[in-house]
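Encoded as structure tokens, here's the structure I'll be asking about.
Yeah, one chain of the complex is gone here, protein chain that is, but the others are all in their spots.
To keep things simple, chains are lettered A, B and C as they appear, and every chain counts its residues starting from 1.
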Amino acid sequence: MAEVAVLGATGYTGIELVRLLNAHPDAEAVFLSSDSNPGKKISEVHPQFSGQVDLVLEPMQVEKIPGSVEVVFCALPHGSSAGTVAELLKQGFRVIDLSADFRLKEADLYREWYKLEHPQEQLLKEAVYGIPELYRSEIAGARLVANPGCYPTSTILALAPLLNISPAYAGNIIIDAKSGVSGAGREPKQPFHFPECSENFKAYRVASHQHTPEIEQELSRLAGEPVMLTFTPHLVPMIRGILSTIYAGPIRSNHEIELNAIYSDFYENSPFIRVLKPPALPETRLVRGSNYCDLALKVDQRTDRLIIISAIDNLVKGAAGQALQNMNIMFGLEESLGLEHLPC
Amino acid sequence: MAEVAVLGATGYTGIELVRLLNAHPDAEAVFLSSDSNPGKKISEVHPQFSGQVDLVLEPMQVEKIPGSVEVVFCALPHGSSAGTVAELLKQGFRVIDLSADFRLKEADLYREWYKLEHPQEQLLKEAVYGIPELYRSEIAGARLVANPGCYPTSTILALAPLLNISPAYAGNIIIDAKSGVSGAGREPKQPFHFPECSENFKAYRVASHQHTPEIEQELSRLAGEPVMLTFTPHLVPMIRGILSTIYAGPIRSNHEIELNAIYSDFYENSPFIRVLKPPALPETRLVRGSNYCDLALKVDQRTDRLIIISAIDNLVKGAAGQALQNMNIMFGLEESLGLEHLPC
Amino acid sequence: MAEVAVLGATGYTGIELVRLLNAHPDAEAVFLSSDSNPGKKISEVHPQFSGQVDLVLEPMQVEKIPGSVEVVFCALPHGSSAGTVAELLKQGFRVIDLSADFRLKEADLYREWYKLEHPQEQLLKEAVYGIPELYRSEIAGARLVANPGCYPTSTILALAPLLNISPAYAGNIIIDAKSGVSGAGREPKQPFHFPECSENFKAYRVASHQHTPEIEQELSRLAGEPVMLTFTPHLVPMIRGILSTIYAGPIRSNHEIELNAIYSDFYENSPFIRVLKPPALPETRLVRGSNYCDLALKVDQRTDRLIIISAIDNLVKGAAGQALQNMNIMFGLEESLGLEHLPC
Partner (left out) sequence: MAEVAVLGATGYTGIELVRLLNAHPDAEAVFLSSDSNPGKKISEVHPQFSGQVDLVLEPMQVEKIPGSVEVVFCALPHGSSAGTVAELLKQGFRVIDLSADFRLKEADLYREWYKLEHPQEQLLKEAVYGIPELYRSEIAGARLVANPGCYPTSTILALAPLLNISPAYAGNIIIDAKSGVSGAGREPKQPFHFPECSENFKAYRVASHQHTPEIEQELSRLAGEPVMLTFTPHLVPMIRGILSTIYAGPIRSNHEIELNAIYSDFYENSPFIRVLKPPALPETRLVRGSNYCDLALKVDQRTDRLIIISAIDNLVKGAAGQALQNMNIMFGLEESLGLEHLPC
């Protein structure tokens, strides 16, 4: 039983880590930190855990983490996470960081999109971008895994096989993404107050969302040339789930079957990617609570545009589930261990 | 007080007509038909009307409509509506048809997209497409108004000023539209069963929705050349509202201000179109229950793409409200009469 | 056109007042205050008003209110409202106070349930409790109307005819009430954060909600003897609406028809109370956005218990709509003026 720690255990990503770890056969959370509720049991803050997870929340101090811990999950806000990660590495811990701090390779991009000087620029090069379907071998030996954002997971997985076969599609990508409200975090704010987001639908941060450069970085690497795309996030009145509708092209309509085969091959050894058989289409409820990413491809025969649709649970494959998948790989375990539960 | 009739009064479009007519100062519903509930009071089928609208529902027979009726609203299913409309016109009634039967000018397109021979092809030419913001003068004198679909209303209004200034934008349009569930009608079906569409988001009829040719027809007319676009509808877990995110371009980013001015000018005399001042963005709750169409324009400075976002209430501006707006124009009344209520 | 002012215009009660006043034929809001957004247009804070209500929000200073104002609606938090009301009265304004400050006749009860010394105890006697169905004549001449709470409106209207015929039912009343989330106000808080109240149902403040003494006060007056009851509020994942299920008795089952007649008679001249014909039952959607209170009576034939169910829109009949109904009466207008719109 590997021992792990979760820093920032009471946010939505934190409690999803706790939930999933509790069902994991070979890993166990032995240390949980929370600066908002130190000294309380996690089951007092989140009573769904009562009877099973009753660990006391510790203040966020690296020196309190037991030396027996093999991986630390850092679910702290971006900006403040980087310093903690640096300290953890110095103490010899392996780290899976769920913040945005180590996802971008270029400190300049971090500054531009997050409006912050990067606090630990020297670690950017070492950090492995934690999409197992693309970086399995690098993750296996990594000291620091930068767990991807929810939107990037949903869209990079949808586009990777396409850009892998040809950079020709790089210039013409539009991502229209839709997320449930838990993606905004646990802190109450006006736009996420029930009476203002229930029975409502809207776009936000149009052409300016901070996940844009993260998506472009990974797609550029796959395409072998710079990808610059349009990304529009929307808020859906549901708790969990991201559905991304992605437009690319041009592509000839008779290539739909071929493309499906390319995608199926690309993800042949990736147990969490389900390339749907046409005409099936993804729905967020069909992946809810699970680590699956469902994908469908459709060519608009009239306009030769390729439409790719992907669905994930933003808190699982888009955050905590993917983090455990990375942990499994780091530990040399079966990638899907503890993550095989069905959607619910 | 002008007398009007509503055929198909118990569906969602029908009851929205009844609701809005009840608040109209110069028009009154005197005849309601329903083949599913003939003989019952409408307030027995829809108890929200109790105490105010207690008309008895008649079976659908044109000869039962009082001769004093000045306009008949036809909220019948497509395919079956056309024959009734023909009969109504023969009897001398003016008609606002809320079905899809008279929206497309080409019978071939109707056959292709609705999988039906058009039952009254000879009337297609006469029918006026009922978007008041584009066809005010034609509507004023029309015998037959084809009330637009909900998605077409939302998207044509969003694109009309753009294509009006130049056909250059015609070739590169993608519409990613999201609708509340009432758009699917009142008949219970599996995909709209609460446990299957609540806490869920999905695309449907990708690149194959029957509203596509209606949108293209009107945009082609405005552009002066054929428009062929990609249209992807989605289902949002909310009752009312359509938000359309539309991609066009390329456009230089410094044209954002200019474009906003063009839009504001285009809709200067259209009381229900609100061109939002940047950086405000439409939300469906901000138009819920009202006849407004909110529009926002944003140029993605990195990719030179134009993003247009529009929000309407699918049952009001997307159906019954627009029908009343058309009626007002046909009667020579103020366009906004009885439709000034605020969103709720 | 009577001029009125709304203090606290940007909270949910405030904007509902603004919405309803905008549709009122004989009254007009000429002064809106907001301490959170002074200097902004209300349509900047609440864009649904754009194009129709563009008044600038003033800071809350009584001396800024134009002398031409005939009634001031006070939608301020309890505790702080009382002082403002006193000042308004001193300046000669008539006041409809939507806070809890003047609803309880006993300052002791206020202290006990609101944990505050009453700031203006001397006004308690003069304040008229603003349920028009019970206090029409007193409201007509009142200087100060205490607009009832949402739960009390829903439950007092449901029980008034029963306790009016006999105090026998006073001793055995249980109220199990369920409210939409807008009842909690507009300030974002953890329990009303979308991911924590969507797809969730719970009770709160069990047997300790501050609306309890308000309900008991009015029912005691009707019964002619002290009523002490159990009140359990619950939170429903919807925006608007209160449904109260009330248990009383014992009553013999053959009295159901008789009781329905008593209720119908009691509310004969009350246009907003709809006593449903059995077996119809209230639903919150059937009153949504309207000023109706729907009531149904059912005797459990096996246990001789009377079950009364009532449904209102908490923001309309439970707050702003009732306030306008009171205003109409104070102005000598038709009680239902400007409030006849149908549910939506």
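FYI, a residue touches a chain if its C-beta (ideal position, glycine included) is under 8 Å from a C-beta of that chain, and two chains touch if they have at least 3 such contacts.
This one's a predicted model, so the numbers in the text were calculated from it and none came from an experiment.
Engineer: Give the residue, chosen from C:L57, C:L243, C:L295 or C:L339, that touches the chain omitted from the document.
Structural biologist: Considering the complete complex, C:L243 is the one touching the chain left out.
Engineer: Any idea which of B:E199, B:E218, B:E283 or B:D313 touches the chain not displayed?
Structural biologist: The one listed residue touching the chain not shown is B:E199.
Engineer: Taking the entire complex into account, which one of C:R111, C:R136 or C:R305 touches the absent chain?
Structural biologist: Selected residue, touching the omitted chain: C:R305.
Engineer: Could you tell me which of B:M238, B:L259 or B:L339 touches the chain that is not displayed?
Structural biologist: Only one of B:M238, B:L259 or B:L339 touches the chain omitted from view, namely B:M238.
Engineer: Residue-wise, where is chain B in contact with the chain that is not depicted?
Structural biologist: Per the touch rule, chain B residues meeting the hidden chain are 12, 180-182, 186-190, 192-195, 197-199, 237-239.
Engineer: Using the document's contact rule, name the residues of chain C that touch the chain not shown here.
Structural biologist: Within chain C, the residues touching the omitted chain are 174, 176, 178, 180, 196, 198-204, 206-207, 228-230, 232, 234, 236-241, 243, 245, 247, 281-285, 288, 298-303, 305, 307, 309, 311.
Engineer: Hey, which chain A residues sit against the chain that's not shown?
Structural biologist: 19, 22-23, 47-53, 198-199, 271, 274, 276, 280, 283, 285-290, 292, 294, 340-344
Here is the rule we go by: only the chains that are shown with their structure count from here on.
Engineer: Centroid of chain A to centroid of chain C, CA atoms only: how many Å?
Structural biologist: 46
Engineer: Quick check: how many Å separate the C-alpha centres of chain A and chain B?
Structural biologist: 39
Engineer: Residues of chain C that contact two or more other chains, please.
Structural biologist: If we look for residues of chain C contacting two or more partner chains, we find 198-199.
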